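A protein chain is absent from this complex, but the other protein chains hold their places.
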Amino acid sequence: MKRVLAAVVVAGLAAVAWPSAVGAQARDQLVLGMQLEPPHLDPTAGAAGAIREVTYANLFEGLTRLDRRGQVQPQLAERWTISPDGLSYRFSLRAGVRFHDGTPFDSASVKFTLERAMAPDSTNAQKQLFEPIASIETPDPLTVVITLKRPTASFLYNLAWGDAVMMAPGSVATNRERPIGTGPFRFDSRTPGDRVVLVKNPDHRDAATIALNRVVFRFISDPQAQVAALRAGDVDAFPNLGPAEAVDGFRRDARFTVAIGNTEGETILALNNSKAPFTDVRVRRAIAHAIDKGAVIDGAMSGTAKPIGSHFSPNHPAYVDLTSRYPYNPAEARRLLAEAGVRDLRVTLRLPPPAYARRSGEIIAAMLADVGITATIEAVEFPRWLETVFRNADFDMTIIAHTEPMDINIYGRPTYYFRYQNHARLQAIMDEVERTGDEAARNRLYGDAQRLLSEDAVNVFLFQLPKIGVWNARLEGLWENSPLQANDVTGVRWRN
Amino acid sequence: MTGAGRLSLLLARRIAMLVVTLVAASIALFLVLDILPGDPALVMLGTEARPDTLAALRREMGLDQPALVRYVTWIGGVAVGDFGISYTWRVPVASLIAERLAVTVPLAVMAIVLSTLIAVPVGVIAAAAHGRTLDWMIVSFAQVGVAVPNFWIGILLVLGFSIGLGWFPAGGFPGWQAGVGAGLSALILPSVALALPQAAILARVTRSAVLEVVGEDYIRTARAKGLTARQALWRHGLRNALIPVVTILGLQVPVLIAGAILIENVFALPGLGRLIFQALGQRDLIVLKDVALLLAGLVIIVNGLVDIAYTLIDPRLKDRLA
Partner (left out) sequence: MSRAALWIGGGLSAGVVAMALVASVWTPYPPTRMNMRARFQPPGGEWWLGTDHFGRDIASMILAGASTSLMVALAAVAVGMLIGVSLGCLAAVRRGWLDDLVMRCNDVVFAFPAVLSALVLAAVIGAGAHTAILAIGVFNIPVFARVARGAALQVWAREFVTAARAAGRGPLAITLVHIVPNIAGVLVVQGTIQLALAMLAEAGLSFLGVGIQPPTPSWGRMLADAQTYLERAPHLALVPGLVIALAVLGLNLLGDGLRDMLDPKLRRAR
């Protein structure tokens, strides 16, 4: 037994002496850290953001894609024409594209992929993206014509989502374990609980410009361990670091670049608009006045997040700054509550697991107490949150970040969990947006929508979830913002 | 009836009891997890999923079957070694468990070895120094050791040895493919955190077991043969005192694995405990069922074996039967 211990101690000490060896990698390899591990690697068969954070633009490609600014760019479709009535899209596909297993990519693959996503037994998490499609024709192997049921201005944007990537019939069954795409990186291996490894696809059209030969995605959920892994050089980059409070330390350390950008995650204190007294706009406005967003951001996000005033991302050109509509003013909040005849209000504040929600919730409960609202905190796991809050709208208040890009249209749905009463008016604006081809006009409409939500104080719009990126100062090409959930490493290289 | 006949009858009864308990545990587990609120399909497909998509996924996972069919399918599979396919991870649960055991088992083994190496000598020393200051000090330390929460020990170890001295990683596991050294180094702090409270319990058991044998006849005989008290204790006492110690050690195995649930979360180790957390958080009910049944089965079987071993060993019991 003593010998066993001796062996353990010696091995342990040896391990202590080595870690630098792990850190010194060849410079065509990137070790990228992620908080959450993808359950599997098929973005068309699960909602988990982590699946996209590994595969988007790296392993799988779609007809279109979003670039780092959130703009739609051609990907497997080289170019396209849209009929004047906005109903017919004619895509010209890139020639000579092959899947990683050698299967050629052509118009039949497009038809197969889209029809699979629309099929009755489809398990695509974003099936609504494909709902406007009426028919798909393939006049020749490099041409696809998609006809829509109605003009949908966001169609090209929708095709750029991770849920709309192209797959081959022969590999869809195994894409969860061994994903086969057309992207510049191929799947190499996976160690559950730890890492996924991708290697460069030498046959890809852009192979000459891709600097990395090997990308290791490592999954580290513990905030403390994330920081430690960066410091030790075990991980080169954490594009979306968990602990906001660690940012100051990295800023002071010249070995690292700190880039705080925005995600598409509007973090809101959602109110059940169908439940008294939240049916009264004065009560909702009172709550908006009762919350000091600056203090919430300081306390919950260590000051890294941007406050918002409506359900819209500051990343987008159509963003309107409405943060000063309801300044922090407890006296005004109390006055509005009194005016609405609300006294001694007792509510529950149901919080899902993420740290941003739990911490913001504690602070907000304390702020509500200041204006005479007793908010009882109820921490729930995510499945329970989905079931009670999201599906059954059985809640008073909750805190959640809506991470889907451009999702202001959820306010147009009458049964969406916060039960916005003025949904028809918002939906009318959204319909107008879809019918409008001109971008400036569309952006004006988005502005109207933002102002409407702010005036109605539907929810308390807290802050845009930040993307806290920390990486080796010699790395360049990582995204600063995240217009959708992705870690596009195709443009990443090491500087000498 | 002969003694041997009655003994085998007794054994058969014990084994039958074991099986009944196992089945009862599996039914209880299935029923509890069946009423658990939260739809696995909704968790996997997220907020934008449409009702028909959810229904399609539930069909694919077999969740649309009646409860009895699902129970029989599950338990029948487990009986022949087929643990099913994880809802979220889409891999066989058996391989998922095997991967996680590659962390939890070494962790538990290191903790057991460590606690034994600390506890047995300390307990014997305390017994040898019975009533003196050294004994008093050891007993006090053991009292403190039992009172300290193991997750706090974990936090303190991280504070001292990873953040302070930088000797060990603060958490996470590099995987065995990163080298045995790196793997072990990630397990050292967690195993210490797990071992210390166990060592305190074990030291107390060792001490009282040794004290008990000291009073027995053969020690007195040994001393009469000219051995000093200390020699008698080490040569004869220890071996006999080890029986209760080993029993406790065996019974502590499941306790250690349960303790690992907390410690793996403190250190973010991808072991069985972490798997339970993830499975619960994602409503991966099949993984949850399998792991829980595995742990419960382990406890039931270990307890049953201890029982059976006692039936076989205990001379008084044999005498009574004969």
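Quick notes on this structure:
For reference, chains read A and B in written order, and residue numbers begin at 1 within each chain.
Going forward, a contact is a pair of C-beta atoms (placed from the backbone, for glycine too) under 8 Å apart; a residue touches a chain by one contact, two chains touch by 3 or more.
Keep in mind that this is a model prediction, so the values were computed, not measured.
Listed residues A:233, A:277 or A:299: the one in touch with the omitted chain is A:299. Of the candidate positions B:12, B:134, B:159 or B:246, contact with the hidden chain is made by B:159. For the chain missing from the display, the contacting residue among A:338, A:355 or A:428 is A:355, taking the whole complex into account. Listed here are the chain A residues that touch the chain not shown: 223-224, 227, 243, 245-246, 249, 295, 298-299, 353, 355, 359, 361-363, 365-366, 376-381, 383-384. Not every partner is drawn; the one left out touches chain B at residues 17, 20-21, 24-25, 28-29, 32-33, 35-38, 136, 139, 143-144, 146-149, 151-152, 155-156, 158-159, 163, 170, 208, 211-212, 254, 257-258, 261-262, 265-266, 276-277, 280, 292, 295-297, 299-300, 303.
FYI, only the chains that are shown with their structure count from here on.
For the pair chain A and chain B, the distance between mean C-alpha positions equals 39 Å. In the complex of the two chains, the chain B residues touching chain A come out as 37-40, 42-50, 52-53, 56-57, 59-60, 88-91, 96, 99-100, 103, 110, 113-114, 116-117, 158, 162, 167-175, 177-185, 188, 267-268, 270, 274, 280-283. For chain A in complex with chain B, the residues that touch the partner chain are 1-2, 4-5, 8, 11-12, 14-16, 18-19, 22, 39-40, 46-48, 120-128, 176-177, 191-195, 220-222, 224-225, 227-229, 232, 234, 353, 381-384, 386-388, 390-391, 404.
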